[in-house]
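Here's the structure we're looking at; comments come further down.
Note that one protein chain is taken out, while the other chains of the complex remain in position.
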Amino acid sequence: MTVPLAIKEIASQIEKKYPGSIEEAAQNSLVVKSDSLLAIAGYLKDTEGLKFDYFNYVTAVDYYTYFEVVYQLTSLEFNHTVILKTRCYNRENPAVPSVTGLWQGADFQEREIFDLMGIRFEGHPNLKRIFLWEGFQGHPLRKDYLQ
Amino acid sequence: MEVSSDKEYIYTSTELDRYEGRIIEELKTNSQESIPDPAAWLDEELKRNILLTSVDAVINWARRSSLWTAICFPACCAFEFIAAMGPRFDLSRFGMDIMRASPRQADLMITAGTLTWKMAPNVLRIYNQMPEPKWVIAMGACAISGGIFRSSYSVVPGYNRIIPVDVYVPGCPPRPEALIYAIQMLHKKINNTPVLPDLPQLMQKGK
Partner (left out) sequence: MTTTGEITFKTEPFVLNFGPVHPSTHGVYRMRATLDGEVVLDIEPVFGYLHRGIEKLAEERTYTGFIPLTDRLDYISPMSNNLGYCLAVEKLAGIKVPERAEYIRVIIAELQRLANHCIAVGSFLSDCGAMFTPFMYMFREREKILDLFDMVCGQRLTYNYMRIGGVSQDIPDEFLPALHKFMGTMPGMIEEWENLLKQNEILLARTKGVGILPREMAINCGISGPVARGSGVKWDLRKADPYSIYDRFEFDIPTGEVGDCYDRYRVRVEEMKQSLRIIKQAMEKIPSGPIRAEVPHLIRPPAGEAYAHIEAPKGELGFYIVSDNSIAPYRCHVRPTSLINLTALREMVKGWKVADLIAIFGSIDITMGEVDR
């Protein structure tokens, strides 16, 4: 049975290593600041006892004042999982670092989020529209998209 | 090889994407109304009292007995079409067992699936590459009017915005029996088509 890890323990572990990077440790998910996202993701991937090597998905949700990018990671060895989130408060040019260096599976999914939501991923090797054609105006999945 | 200055050469894939994007936007602005059905054109000709001769009967028999389909299978209806070609609902008893990859050798296009604006220039290109006489069967709700996805931002509301359609088959997806009934309806339509050219009309078109 895949066990969701206790967020409080991971939060305290990460707080010791990277102080000031956690925004909120909710009941099911861990919200971090976007500039320390890469460091924390690398820490989660490589540390003994955590070893999150399998990347489930990345998606983005538009809450009217901010965007939230949601990642879910699983460890095949220890059979536990964690949900990691980060928020962008900038509506004009939202930007988040890309995790394609750590997990290659994030490649197409980050392009999809850029295409449909407009969030830029810094460090992505090939960030361009994937589902809609070049020249399409706007980002359809945003809440304020007018047809 | 010399590079001539009046042609546009595309080197990177981003430039290719932008070029194709311009074509799609242009097609979208030009396809705001649906193309009327070819049967409407047929009625006008019949009003001018054209009789079908026995030459017409023989040629129409040859045409309807060996319809070859061009491949255009975006989505789910494709699997009902493939099931119709399968061992249970055998389409090759109607002479349609050839599914050639090349549209140059085809005379029927069964559009099985949702059409999006990104795919539309490609479908138009396949349709233009088919030689006359050619027919189109719009299969499924998405092909008739956009179906369940009509209110989406990237779906064309029906294939008749892009190409003229002869027979519409409702269903989501239509059963293979429904598709076979549509093909028989198309056979009836082909039987009523005059083959010999109408000289006065051709002279008009020439002018």
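Read from first to last, the chains carry the letters A and B; within each, the first residue is number 1.
One rule holds for everything that comes next: a contact is a pair of C-beta atoms (placed from the backbone, for glycine too) under 8 Å apart; a residue touches a chain by one contact, two chains touch by 3 or more.
Just so you know, these numbers come straight off a predicted model, no measurement behind them.
Screening A:39, A:61 or A:88 for touch with the missing chain picks out A:61.
Counting the whole complex, the residues of chain A in touch with the unshown chain are 1-2, 28, 53-57, 59, 61-62, 70, 72, 76, 79, 83, 103-109, 112, 116, 129-133, 140-141.
By the touch rule set out above, chain B reaches the unshown chain at residues 13, 16, 71-76, 78-80, 82-83, 86-88, 99, 101, 113-114, 116, 118-119, 122, 126, 148-149, 151-155, 172-173, 175.
The criterion applied here is as follows: only the chains that are shown with their structure count from here on.
The distance from the centre of chain A to the centre of chain B, with each centre set as the mean of the Cα atoms, comes to 44 Å.
The touching residues of chain B, counted against chain A in their complex, run 14, 17-18, 20-22, 24-25, 117-118, 153-154.
The touching residues of chain A, counted against chain B in their complex, run 128-129, 131-136, 140, 145, 147.
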